[in-house]
Structure formats: C-alpha cells, structure tokens
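Shown here: the complex without one of its protein chains, the others still in place.
Chain naming follows the written order as A and B, and within any one chain the residues start at number 1.
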C-alpha cells in the first residue's frame, strides 16, 4: 500500500512534529500524519495481536463442551467470547490505519501474517484451561499493560478495555488451579503436567532475546512498545515464581533461582530452535488452527454474501418507495 | 488472552495482499451513551451488513447487552471529518473521510497496483 501524502517538501517538518508529539507522550490519532514505517509496524503488531485473540479461542474452545461443571462452562464460554470481542476491538483499531478486516483475515489464513505461537500448542487436559489463564494470560498482561500507553490512540484505548478483562481471565485461571490443587491426586497431577508443558512456551511469548529483535529499538522510540522483550520476560518470571510457590507447583527449570545480586531470578536457556520451528509453522497445532479458521471463514461466506445481498435489495426498495 | 509476540522481527516488509476480498460488510462507527446525563462517546467500530444488524452487533459487542445504554451506529463512509491540522495542505484531498488511508476509497477491481 502506498500513501502519497508523505512525499513532498514538508515531510521533514511533519516528521519532526510527529517525533515531538511522540516524545512528549502525546497520542497519535488516525488522521494525523505518521511515518509509513510507523503505520506498517502498527498494522503488523495490532493485526498479529488481533489474530492471536481469534486463534486463541481455539485451544480453550476445545474444552467448552466438556467443561466439568456448569460454573466452569459458563466462565470458559464467557472468556472465549471475550476473546472474540478483543479481536474485534483490535481489528477495529487496524481499520483506523486504513486496513480492512477482511483483508487481514485473508492474510491470516494464507499464513502471510502471524499470531502468537503459544496457541500452536494443544490443550490436553482441563488443567490446561487454568494454566492458560494463569501463565499465558499472565504473560499477555505483562506485555499488554504497557501497551495501554502506546503512542497510537486507538490501539491504546483498545488495550485499556482488553487489559481490564484479561485480569479477570488470569484470576479465573489461578482460581481454577487452586481448586484443582486442593482436589484429588489426579487433579494435582493434571496441574503439574500442564505447568510442565506451558511454562517454556509462555516464556517464548515475549519474543526473541533483545539481541535478536532488531525492530525493538525503533518500536520503543515510537512509543509503540515500552519495554524490551527481555525486560518483560524477566518481570514475568519474577512475578510468577512466588505464585507457583503459593499454588504448590514446580516450574520445570532446574536453573531457576533467586539472584541476590541482580535482585531478580536467574532462569535457564529458552529452546529458540523450538520457538523458530513453531513460528515457521511446524508447531504441534499450526496447521489445525489455520485450517479451522479458514473453514469458519469460508463456510461463512454464503452467510455474509446473503446479508450483503439483502441489504442491497432493501436499499433499492427504500429508493423506489421514496 | 493473547499478545503480540515479536515473531515477525525477521520478516521483511509487509507482504502485499493479493487475494480478492469477497463481499465484505461495511464498517460502522459506534457511539455509546453509558448512562443518562452523558454524551454519546465513540467506542470503536464493527462490520455489519446493514443498520439493523449494526445495532444488534454493537449491543452485543460494546455494551454486552447492558440495558439502558443508548447506542448510535453510523456508516463510516457517511462521516465527514475535519483535517487534524488545518495548516497542512496534504490533507485537503482526503479531508472528507474518517480515516485517510487507501482502502477507504472504492477502487475498481481492474486497476492494478493501487
């Protein structure tokens, strides 16, 4: 997509103005001039975030019909519904940048845009539902709370709404795990098994190490991002360790220990090969997640077409009646 | 739940969308008055085939069917917007749209590389 407005003698002045606004913690709004790179970075990041919400419905949706109590069923259904809502808020933010949601959906199902790799892991037991709430939503919150101050107004506003609901989600996850840990041996084993499978992928959610994340500096200068990947990852580990102790689960990392000097936890090396493999599409569920999304989209085409046709007919009727 | 992990750090540029979108519902902007005594406030947008469904969808999405909330929906292409910065001449041609980027203009299908 080309934007013609950013060519011309005043671009330098516009850019200086833009930089001043951003540096002063001002907000950039949809019709403001913005550098094309800023716009592209935002579209990529917000779309990826929106796709993550929508694809993220699948691993949890996997357990709605089997939820073992009606209270859990209602919570899970409402949570997955919230995620559809979050996806919609975020797609709405991308629309303000001039991208159509239909176009982004096509890019998603054609594997031209990414979503968070965490959702390419399977949910194998009901404890996974609790662990997704606790660890995955927890990591998402660490990442997202700073985004409430993102320089782009529509994104920041969407994030405020989303973060409010995410904290409910995380609490329900933790509460579910506490209930299971207070339950039978089988339930406790289920929780530990789920923690063992989700811990490392949740650390990967913060993205590559800072040295391997070349876009980070620019995103931070633009105030799209507020902290580096490694800063957020460290914060997440430090917050999660005492919670794991409170729950009575073991985080599967023998190198995890408090470092008095750094006043932070040391932790083991992340398996970046696995990370890259999943990012490239070879994770346990990549194909399945995309196939499901594609099927829903394509199976819904006749419905969307019908509604469009009906609206056109009604518009004609209105005109002829007038 | 979810987040944007920085997995595209190594992906070059934005791949250009080359598919043909089929019937896509128009965009509606949504304004909500949370309670009496307040103004309607813009809360976001959604897609719907027509006004009636736009209201249904807005109620579901932005108010979660909270009763007593007043909602306005208006098609995005029906809004005329001011330029953010009157001294800037670049905005003159697009000063009539809410968002000023390319896909908000009807482009005939047979025009390449627009």
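By definition in this document, a residue touches a chain if its C-beta (ideal position, glycine included) is under 8 Å from a C-beta of that chain, and two chains touch if they have at least 3 such contacts.
Rule of thumb we're sticking to: contacts and distances are computed from a predicted model.
Student: Given that one chain of this complex has been left out, which of "ChrR family anti-sigma-E factor", "Peptide ABC transporter permease", "NADH-quinone oxidoreductase subunit H" or "1,2-phenylacetyl-CoA epoxidase subunit PaaC" is its protein name according to UniProt?
Tutor: Matching "ChrR family anti-sigma-E factor", "Peptide ABC transporter permease", "NADH-quinone oxidoreductase subunit H" or "1,2-phenylacetyl-CoA epoxidase subunit PaaC" to the record, the invisible chain is "1,2-phenylacetyl-CoA epoxidase subunit PaaC".
Student: In the whole complex, not just what's shown, which of A:74, A:264, A:282 or A:315 touches the removed chain?
Tutor: For the chain that is not drawn, the touching residue is A:74.
Student: Against the chain that's been left off, what residues of chain B make contact? List them.
Tutor: Where chain B meets the chain not shown: residues 25, 46-49, 52-53, 56-57, 60-61, 64-65, 67.
Student: In the full complex, which bits of chain A touch the chain not displayed? Write them out.
Tutor: Given the touch definition above, chain A has residues 25, 27, 54, 57-58, 61, 64-75, 77-82, 84-85, 87-88, 91, 126, 138, 141-142, 145-146, 148-149, 153, 156-157, 160, 163, 165, 167-172, 174-176, 179-180, 183-184, 186-187, 235, 239, 243, 246, 292-293, 295-296, 299-310, 313 touching the missing chain.
The criterion applied here is as follows: only the chains that are shown with their structure count from here on.
Student: Counting only Cα atoms for the centres, state how far chain A is from chain B in Å.
Tutor: 20
Student: Touching residues of chain B toward chain A in the complex: what are they?
Tutor: So the residues of chain B touching chain A come out as 1-9, 11, 13-17, 19, 21-25, 27, 44-47, 49-50, 53, 61, 76, 81, 83-85, 88, 90-91, 94, 98-104.
Student: For chain A, which residues count as touching chain B in their complex?
Tutor: Answer in residue numbers: 1-3, 5, 8, 10, 14, 29-33, 39-40, 43-46, 48-49, 52-53, 55-56, 60, 79, 83, 85-86, 88-89, 92-93, 95-103, 106-107, 110, 112-119, 132-133, 136-137, 139-140, 143-144, 154, 158, 166, 169, 204-208, 212-216, 229, 279, 301, 304-305, 307-311, 314.
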